[in-house]
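In this view, the complex is presented without one of its protein chains, the others remaining in place.
Going in written order, the chains are labelled A, B, C, D and E, and every chain counts its residues from 1.
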Amino acid sequence: MPYIKIEVTREEVTREKKQQLIKGVTDLITNILNKDPHLTHVVIQEIELDDWGYAGEQVSVLREKGITADKK
Amino acid sequence: MPYIKIEVTREEVTREKKQQLIKGVTDLITNILNKDPHLTHVVIQEIELDDWGYAGEQVSVLREKGITADKK
Amino acid sequence: MPYIKIEVTREEVTREKKQQLIKGVTDLITNILNKDPHLTHVVIQEIELDDWGYAGEQVSVLREKGITADKK
Amino acid sequence: MPYIKIEVTREEVTREKKQQLIKGVTDLITNILNKDPHLTHVVIQEIELDDWGYAGEQVSVLREKGITADKK
Amino acid sequence: MPYIKIEVTREEVTREKKQQLIKGVTDLITNILNKDPHLTHVVIQEIELDDWGYAGEQVSVLREKGITADKK
Partner (left out) sequence: MPYIKIEVTREEVTREKKQQLIKGVTDLITNILNKDPHLTHVVIQEIELDDWGYAGEQVSVLREKGITADKK
């Protein structure tokens, strides 16, 4: 019975990426834990940039300063 | 001090149904646990169909295939 | 696809009461929303009294002062 | 590694107030726990008034009756 | 800035499996969303079998009846 919640800032998370996240996380977790996928739910929650704070600053402010969360 | 979060796909959950959920869950839980309703909060969070995954598929895709979550 | 989380202070929530909560909440929500119970998960999370704060005070401190959350 | 989620009814929580919440909560928690702010994330989630229940009633109904959550 | 919460029943989730979950989910999500892993936190929460309800029944009761969540 896994339930997975993915919270991520709302920045170009397309329908296709969401489907990849759901398929990938479900496969991974059901394989590692040997769980029936029909008992596995994944919920994605996009968070507005004004609503996520990192190191005391709104992500919207960080982005305005040119600071991204991109992989290096 | 109960706090209850109800996550459900956004599919015709009317204001009236939400009120029924809030009243019903509050009554049920405060009765079983003998809690003061003024210490009991219920939060409903509707999730877009692209954002809920079941068995590795987006619910929006399942609905397009005619697969519902209706009670049988 | 409902998922319900019930957070409550750890105060004599017996196995029987948990079963009543799970059965009651599942019946209520699947009836109001016309959902298949096999797509409905309920998770109960008990919280230690030191870990729940109400009006700025730990519940453990409130209980020491004789302040309960009992229904009146 | 703290992660903090703030759920609040959607009632005039301006961008400035959100920034104050994020800065204030981050400072407070990293000071008390001596944590690196770069490992500290704060997420604010505004909840519609129809979706928050208190004492068995929707907050939207309470507000229509003139009952507020204002500090006295 | 992803934050991921994995809730799963407490059934032989070893330290090694947890590490696999954390590594796998982090890799997957940071790849799909092109995110810096240093901004990615994963939290696993194991739930006691008395505390997880499925289709209105405690998982502990389902297990006593020989009903598992194993992949077929």
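Just so it is clear, a residue touches a chain if its C-beta (ideal position, glycine included) is under 8 Å from a C-beta of that chain, and two chains touch if they have at least 3 such contacts.
Note that the coordinates shown come from a computational prediction; the quantities given were computed from them, not determined experimentally.
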{"item": "Which residue of B:6, B:21, B:43 or B:69 touches the chain not shown here", "value": "B:43"}
{"item": "Where the missing chain touches chain C, by residue", "value": "7, 47, 50-58, 60-61"}
{"item": "Touching residues on chain D - with respect to the absent chain", "value": "1-9, 13, 17, 20-21, 24-25, 28-30, 32-37, 39, 47, 52, 54, 59, 69-72"}
{"item": "Hidden partner chain, residues of chain E it touches", "value": "15, 18-19, 21-23, 25-27, 37-38, 40-46"}
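The rule is short, and it goes like this: only the chains that are shown with their structure count from here on.
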{"item": "Count of contact steps on the shortest path from chain C to chain E", "value": "1"}
{"item": "Same-residue or different-residue interface between chain A and chain E, half as cut-off", "value": "same"}
{"item": "Whole-Å separation of chain centres (CA-atom averages), chain A against chain C", "value": "27"}
{"item": "Inter-chain centre distance, chain B versus chain C - centres from mean C-alpha coordinates, in Å", "value": "15"}
{"item": "Cα-centroid distance, chain B relative to chain E, in whole angstrom", "value": "21"}
{"item": "Where chain D touches two or more other chains, by residue", "value": "41, 43"}
